[in-house]
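Every protein chain except one is present and positioned as in the full complex.
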Amino acid sequence: MDFEDTPEEAAFRAEARAWLEANAPSPEDARKMGRETTNEAESLKRAKAWQAKKADSNWACLHWPKEFGGRGATPIQRVIWEQEESRFAVPRGFFEIGLGMCGPTMMNWSTDAQKQRYLPKMLRGEEIWCQLFSEPSAGSDVAGLRTRCERDGDDWIINGQKVWTSGAHYSDFGIIVTRSDPTVPKHKGLTFFFIDMKSPGVEVRPIKQISGTSNFNEVYFTDVRVPDSQRLGKIGQGWEVSVSVLMNERLAVGDAPGPGFDEAFALAREVELESGPAIRDSNVRQKLADWYVQSRGLKYTKFRTITALSRGAVPGPEASITKLVSATNLQNIASFGMDLQDMGGSILDPEVAPANAIFQQALLYSPGLRIAGGTDEILRNIISERVLGMPGDIRVDKDVPYNKLPTGKA
Amino acid sequence: MDFEDTPEEAAFRAEARAWLEANAPSPEDARKMGRETTNEAESLKRAKAWQAKKADSNWACLHWPKEFGGRGATPIQRVIWEQEESRFAVPRGFFEIGLGMCGPTMMNWSTDAQKQRYLPKMLRGEEIWCQLFSEPSAGSDVAGLRTRCERDGDDWIINGQKVWTSGAHYSDFGIIVTRSDPTVPKHKGLTFFFIDMKSPGVEVRPIKQISGTSNFNEVYFTDVRVPDSQRLGKIGQGWEVSVSVLMNERLAVGDAPGPGFDEAFALAREVELESGPAIRDSNVRQKLADWYVQSRGLKYTKFRTITALSRGAVPGPEASITKLVSATNLQNIASFGMDLQDMGGSILDPEVAPANAIFQQALLYSPGLRIAGGTDEILRNIISERVLGMPGDIRVDKDVPYNKLPTGKA
Amino acid sequence: MNFAFSDDQNMLRDQAAKFLAARCPTSAVRKILEGEATWDKALWDGIVELGWTGVAIPEAYGGLGLGHLELCVLAEELGRVLAPVPFSSSVYLATEALLLAGSEAQKQAWLPKLAAGEVIGTFAVAEGAHQPTSRSLAAKVENGRLDGVKLPVPDGLIADFAVVMARTSTDAGARSASLFIVDLNGPGVTREAVKTIDPTRNHATITFKGAPAEALGGTGEGWALSEAVFDRAAVLLSFEQVGGAQTALDMAREYAMGRYAFGRPIATFQAIKHKLADMFVALELGRSNAYYGAWALASGSADLPVAAAGARIAASEAFYLAAKENIQTHGGNGYTWAYDCHLFYRRSKLLALTIGSAPHWKELLISRLEARNAA
Partner (left out) sequence: MNFAFSDDQNMLRDQAAKFLAARCPTSAVRKILEGEATWDKALWDGIVELGWTGVAIPEAYGGLGLGHLELCVLAEELGRVLAPVPFSSSVYLATEALLLAGSEAQKQAWLPKLAAGEVIGTFAVAEGAHQPTSRSLAAKVENGRLDGVKLPVPDGLIADFAVVMARTSTDAGARSASLFIVDLNGPGVTREAVKTIDPTRNHATITFKGAPAEALGGTGEGWALSEAVFDRAAVLLSFEQVGGAQTALDMAREYAMGRYAFGRPIATFQAIKHKLADMFVALELGRSNAYYGAWALASGSADLPVAAAGARIAASEAFYLAAKENIQTHGGNGYTWAYDCHLFYRRSKLLALTIGSAPHWKELLISRLEARNAA
């Protein structure tokens, strides 16, 4: 056990650091590249420029194979790059879904010509991609989706609605799974495409969340025409393609963003209770200790994973543990922080509430983190089935034609 | 809302109190009537004498109809009697299953002649009854039982094993559900009897629990002969009879016995931590507050139930809530009490550990309370299905012949 | 023994439920959420017309002279629909403060107007995002003039007057403060809305600069009186919380029954069934503690301080759990602005804080049990 870099790792780190120090934007410029700024168009422009710059020096996407402009980096190298890049706080939000999910999907399932056409521009940030899976009536049960595709000559016609599509409004392309045959059991009647998001009949509407922000969209498809050449995988093979994409999603999910142990500890040191400083209250101290230990447990679990990956192990369900624990803790810490602020804990004004009201904000967005990317309940299923090898839930829908399944009203 | 007795209630209370004051055993004698004494035979003798005395004055079993020697009492009257009797701490453990479950079953399903023969002796404590339902491979799933009954002329021959039978070793009779037809779905092939526990082929063995005590038995049946006249309900109607019995069980379950808020509060006032008296520690105080509020919630829920019953409502699932909350809390309080005792918390010697080691003892027996009479998981099912009206779990065993069901190895 | 509401009280409940179902659908609450108004004035007028503002005010002061049990019944129904009106501020807090501490003249002056809905009151203690303590309290009254800043003041933009806690001694400690009645439409008062997690209930920052202040209760009794007022409000709020929790549980149940995944209603999954069972258990514990609080409040029992703390702790827990897990049960839809789940979640946390957080009340409860034990 050893936290030091090997000589090879140290050399890689030095190289990354040198390039970043020479090229990274100033903190002020970096802030202007985030997805959640007030001027999205400007952010997008700056972010694309930075992505292109990274691509020019082969830092755009470390885990892609070299043939597509990646670096074919080891897991440890990716971690080292992330550590170094994070010191400059350059947002990567615009490109994450494309590079993390859509790119690998295209590499696996598209033609060589398509790879040549789309991957380099995706890598350079010239074209942005999104992922169109979830539907209003198909959340945890993605394969229950209703969006139809029907063959029309060399094309397909798509009708339906997707939901929770991050970045749909600024995306150029998207990957989408649709139902081509409702008369067979649900996993068997799906077909997968990539589509041009600027096609006629595609309409994007933002979804307002509890927190008041809109990080996701609904996307409506009305007679959207897609050439058959943009089909990925065979007709009816859409579920297999989707599963290969979702495996990448699990890897991408990280710690819940927001107040954690550090912020709760700082708040407890700041706040005065009738009995004295909150940090002297043993109830506060016991809770802080729990959160410290859990957050450290997640951190060291990540170290263990990286070590295993660097020795050739296949990615496991560690991301499920991280999301399950950190989203729940975030909600609890938010509530706790507000309790510490007592009667005034409801104040959402960042000028008034301690720590710029991050506890109050986290209370409002944390419920979403317990749902998006796999609910608590689905994550526990994943852990019990994929790690512990326990059987799946009893399936009543496996051998039933999709159009004979009960659908309910919600 | 009003905690005072109505005039009728006050009169009943006065009558009960007067009789108890004139007749109840001394505290010392009362202690000798418990099931958990070292000399069970002596306890049983004394308890039977007390039960007969109660029967002579019509106090033996308030909720039975008058025709069988009961009092046909209202729910409020039962509560008043329990309140008054509890002041004398006279154990009722030997007779509870008979009076609470077997008696009502006989009233519903046996012949008039049988009622005349068995109920008065049951009421007077002359004959003790037990209930034979659970089996090693049929716990939560009672209907999965394996014990066979086979017709032989006017008799039935029973072979198999029951388990978790409280009081089997001192019981004279028992009610038992058995499988008469393994070729039909499991709920349909059951037949119910009452049996003489002294019959040849009945063997009772105590089960040692974690706590080291043996409150339950295994009962083995080897070619036990039961006359068809002792069948309760029709052949194949055994599940219906069982359900009527189990409805009574839910009512009988009360608070988990052992350290609760009061004992935890007292311990916290007794124990010194490095920081000072434990009761000054805010973590301790917050936990105590939770337990106080929960125990009071259960108490007042009981008041609400009694009020509803006295207005003619049908007993609901309140007992499930009580058992679910109090068994879990008991385990938590036990663990908490031991934590307060720190390094010495493991000491089980009642001469050394505070409060006669009740926290340590409770740690050892509380896991059983989360299981016996319905596991936590079954109780949550009951609440969701019977109170909230949610659907049952998906059943794969409903229409399958019993002998075609998979059985596993445990 | 009789641990239930009477037939008359249940009839009042039915009437209230019918009235609120018609007049306060969630669309009405959403108007406030979206900032179309600060509060639902029309609903309030209807409430006043029904006499609810005077339910627990004696007839001698223009009220209906019913009791606190009737108020509990109404509170539960108001909580069920998240009524965006200043009922709790005016009725549970300001009115109770006057009933408890007002001189005969003050009662004569204010209670009939409160009963008739001619004025709306509130109660102003907090001074920012921290626990108000005898060391931190900054607002002060000297020579009948109040200086200081109170926030968040519930219904601060709506109320006509406030009962304000202010320092009357430079020492810290239990006798450092007193209560005052302050005309919010009078001189020396500036009000500004303050954003909270629940926009469906108005809150304000109120700045006092030499505002005329009339003592309510004796000098130095501010902490004790506000504790007594909060005990009463705790019981009444616990019924609002129970009402809100019941609606959240009902919503979760209905959604789970109608939402299908994997070819079956999600209500058939134990993860959902057991979640709802836990919500129900918490609600029952909350409801039963609230009932005991109602009895203690209505009967004038000496056990009120303990009963009120129990009701507040259990009901706060029940509502927050139900609201939080109702969102979870709704999955993706649950955290959209468009679904109503978040309205209950916001309100649950608001109510859990408004007269002090759960840790504060748990501390109070144990102190009170210690005192009872010592007595």
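Chains here go by letter, A, B and C, matching the order in which they are written, and residues are numbered from 1 within each.
Just so it is clear, contacts are C-beta pairs under 8 Å (C-beta built on N, C-alpha and C of every residue); 3 or more make two chains touch, one makes a residue touch a chain.
The model shown is predicted, which means the values in this text are computed figures rather than measured ones.
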Worksheet entry | Displayed chains contacting the withheld chain | A, B, C
Practice prompt. Among B:Ser110, B:Ser171, B:Gln294 or B:Gln341, choose the residue that contacts the chain missing from this document, as touch is defined above.
Written response: B:Gln341
Item to complete: Identify the residue among B:Met1, B:Ile176 or B:Leu363 that touches the chain left out of the display.
Response: B:Leu363
Response to the item:
Contacts from chain B to the absent chain lie at residues 134, 136-141, 144, 163-164, 186, 207-210, 212, 271-275, 283, 331, 335, 338-349, 352-354, 360, 363-364, 367-368, 370-372, 375-377, 380, 393, 395-397, 400, 405-410
Discussion item. If the hidden chain were put back, which residues of chain A would touch it?
Written reply: 1-5, 9, 76, 79, 265, 279, 282, 285-286, 288-290, 292-294, 296-301, 303-304, 306-308, 311, 318, 321, 324-325, 377, 379-381, 383-385, 387-394
Worksheet item: Please identify, in ascending order, the residues of chain C that touch the omitted chain?
Response: 269-271, 274
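Following the convention adopted for this analysis, only the chains that are shown with their structure count from here on.
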Practice prompt. Please compute the C-alpha centroid of chain A, do the same for chain C, then give the distance between them in whole Å.
Written response: 40
Worksheet entry | Touching two or more other chains - residues of chain B | 282, 285-286, 394
Item to complete: Please list all residues of chain C that touch 2 or more other chains.
Response: 257, 264-265, 272, 359, 363
